[in-house]
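Structure incoming, see below.
Every protein chain but one is kept in place in this view of the complex.
So that you can tell them apart, the chains are marked A, B and C in the order they are listed, and the count of residues begins at 1 in each.
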Amino acid sequence: MANYTDNEMMAISAGRFVKNGDIVFAGTGLSMLAATAAKRIYAPKAVIFFETGGIDPSLEEIPMAVSDLRVMYGTCLNSGLIEAFSIVGHRRLHTIAFLGAAQIDRYGNLNTTVIGDYWRPKTRFSGSGGACDVSAFASGVITFMQHEKRRFVEKLDYLTSVGWYEGGESRRNLGLQRGGALAVVTNLCVMRFDETTKEMYLAEYYPGITVDKIVENTGFPIDVSRAREAEPPSAEDLRILREEVDPQRLIL
Amino acid sequence: MANYTDNEMMAISAGRFVKNGDIVFAGTGLSMLAATAAKRIYAPKAVIFFETGGIDPSLEEIPMAVSDLRVMYGTCLNSGLIEAFSIVGHRRLHTIAFLGAAQIDRYGNLNTTVIGDYWRPKTRFSGSGGACDVSAFASGVITFMQHEKRRFVEKLDYLTSVGWYEGGESRRNLGLQRGGALAVVTNLCVMRFDETTKEMYLAEYYPGITVDKIVENTGFPIDVSRAREAEPPSAEDLRILREEVDPQRLIL
Amino acid sequence: MNNYPEIADKVMSVEEAVKRFIKDGSQIALGGFTVVRNPMAVAYEVIRQGIKDIHLVCHSHGQALDVLIGAGCVKRLEIAYGGNGRYAPTCIRFKKAIQRGEIQFEDYSNYQMSLRFLAGALGIPFIPTKSGLGSDLLNYEGFPKELRGQRKVAPKKFSLMQNPFSEQDDKVVLLPALNPDIALVHAQYVGEDGTVRIKGLTFADIEQAKSADAVIVTCEEIVPRSFIRLDPDQNTLPPFFVDAIVKVPYGAHPTGCYTFYDYDPKHLNLYKKVANDDGLFKEYLDEWVYGVSSYDEYLNKVGSESLMKIKANPVLGYAVGLDRK
Partner (left out) sequence: MNNYPEIADKVMSVEEAVKRFIKDGSQIALGGFTVVRNPMAVAYEVIRQGIKDIHLVCHSHGQALDVLIGAGCVKRLEIAYGGNGRYAPTCIRFKKAIQRGEIQFEDYSNYQMSLRFLAGALGIPFIPTKSGLGSDLLNYEGFPKELRGQRKVAPKKFSLMQNPFSEQDDKVVLLPALNPDIALVHAQYVGEDGTVRIKGLTFADIEQAKSADAVIVTCEEIVPRSFIRLDPDQNTLPPFFVDAIVKVPYGAHPTGCYTFYDYDPKHLNLYKKVANDDGLFKEYLDEWVYGVSSYDEYLNKVGSESLMKIKANPVLGYAVGLDRK
């Protein structure tokens, strides 16, 4: 048995994508955990910010919503949505966004709107929020997913947020000048996207997870030829996550 | 001999157009004097603001530029140009603007850009500044002019700011949904605009000024049939101007 | 109530503000964002006055949105996100209403909605963005065709155009401006002169207020002119955009208000439970909205124990160590 949870492995795996100087667009839940952990472990000079306009808060307690009062304290700037989204897309900045979704396809396009018919859905979700915007503008998007066949689908019920669209050059041809899906971090593995075809492939499977299990739980064929085992979180990683990032265990 | 100066008569004449609740766009010089006098004499509930973003300053000293530090103290809001111009044009607000110009035509269009050829002018002026914007958006524009034939012209060398454009409905047909030239206040008289033709006519000549003198100094034919003598400033008007508005005599 | 001569005509009760400015069919922009600074006092009063057929225009909203939908006040919705933090990743009555086909809705994104309010505030008819290209936001229109161009409904959801300043193929999405009938703002401070000051994040409250035909501001405190005018760099809205001022301490409860109080986990968990059940939800409204004749009575029901728990540390802005599970 691993001495860490799925959420811990996911937060650390995602956090590894953040580099010093990155401007990190964080949502709530896992995304908040990953961003905060990344800043404390890998990239102390990364800046965490929120679509609500809070830039680089001190985060002495973990926020549970992007509008949480905890994203307003100790910031360098308290602004609003227009400011925040203009930062996500700012050509001078390297911005990394963490998102979640109900469905994802092989090109990393996301659905956070509906399952079933748009007008009379089987299940209605919250909607785009800032996800469509961030997917259009950020330098790279990392998506958290529960790894289930019904979530990794051939065709989305609704394409809320554009990843690599139809693959190849199709994202650029839409007029989206940068960005695209960087990685998908699930409870089983980390997926990345082929440089040319922009199709999802298995990059890293977590210790104890078989490649077969991942293939079985993915609703479209997936290249596993480049897969290797992921590095587990270190004891120090886990200490930071548990003691500094989320001592109240609100998300972990 | 009148016991008041041209500038005093002009400031008071213009100030009479301001009503309680009006939002008054003030420039510098006479326009500042008129706006401040209006607020102290006729319309205590008018709000004076500046294109630089200073809204309703306490104006304990008279500003000599629209960016003057004196427009930043005691305001209800210190903002910037985008905010200020969105106020000038705000459909909920009745906004009155005071402008000056080098040339004016019979429809109250203004030139503050050049005399002579645009590219190699005889005289270059400061340019539009906010005048073009304010003329497009304000509910009404009052223009201060020195009354000289070379300034009241048949055809402007350059049309910086639209008044009634070519008269009649032509301003509305341009797509400017409200506003237009309300009055022209000169060192000789107050001119207004015909409701239908939108042509300038003589509304009030100052005490001691003959109608003939005004006609002679106007570079286009002007209807004088509706002219009457203007009310001179009262002793109290003058006291307020001299003691409260501009005690340092920076503009008066 | 009228110890404020400068704003005597604007200071009023929440009953009067709603009566004067909100009608059946009004298009309304809610201030705040998910669990923060929701205009709850006004939302409850709208429900009590039985106002119907509201057209909400929202970026990301939570509690006020959900309770208004749940009470049957909302006919039509333009929205980017309906969620209430961890208490409801998707707002529950919002979700049910859409799944049951009870309301008309149209999806946009947060930036798109914010830009639409900005365009409305600037008085321009539309604003361009690249957001939405390739997304089903541009493929599905939520509203039926016959609604287009009716009253405050835009004649088109969006318009695509070639950037006229580029010689390459360069598509841009034009979004129609929003000018709602009314914007609701809950602020920390209103000055005796009518100036509004929001502390902390402003979300899209400023753009919404400036885009609207009328603005109701509820506030925690009315403060002296000398205070609000001393550092005007901090102020949010000039007095002339505000039509009604209502002093309602804790007026955003159960959502939070920076430097005054946190969101209320106890109440949000209660809401989560009742919202999932039609019967319980009806009882909740009877008890917390219809059965309450004043905001003081509402706060009495919340109880001093809860109020003390969520009281914010005024420096940090939130309630330190609050149990938020």
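In this section, a contact is a pair of C-beta atoms (placed from the backbone, for glycine too) under 8 Å apart; a residue touches a chain by one contact, two chains touch by 3 or more.
What you are looking at is a predicted structure, and each value in this text was computed from that prediction instead of being measured.
In the complete complex, the residue from B:Y4, B:F17, B:F98 or B:Y158 that touches the missing chain is B:Y158. Summary of contacts with the chain left out: across C:P5, C:P144 or C:P164, the touching residue is C:P164. Considering A:N7, A:T75, A:T143 or A:T186, the position touching the chain not shown turns out to be A:T75 (whole complex). In the full complex, chain C makes contact with the omitted chain through residues 123-130, 149, 154-156, 159, 161, 163-167, 170, 172, 174, 176-177, 199-200, 231, 233-234.
Remark: the residues of chain B touching the chain excluded from display are 28-29, 51-54, 60-61, 64-73, 78-82, 85, 89, 113, 118-133, 135-137, 158-162, 165, 171, 174-177, 248, 250. For chain A, the residues in touch with the chain missing from this view are 23, 47, 55-56, 58, 72, 74-78, 82, 86-87, 89-93, 137.
What we mean here is this: only the chains that are shown with their structure count from here on.
In whole angstrom, the spacing between the mean C-alpha positions of chain B and chain C is 40. One finds 57 Å separating the Cα centroids of chain A and chain B. Centre-to-centre spacing of chain A and chain C amounts to 28 Å, using the average Cα coordinate of each chain.
Among the residues of chain A, none is found touching two or more other chains. In chain C, no position touches at least two other chains.
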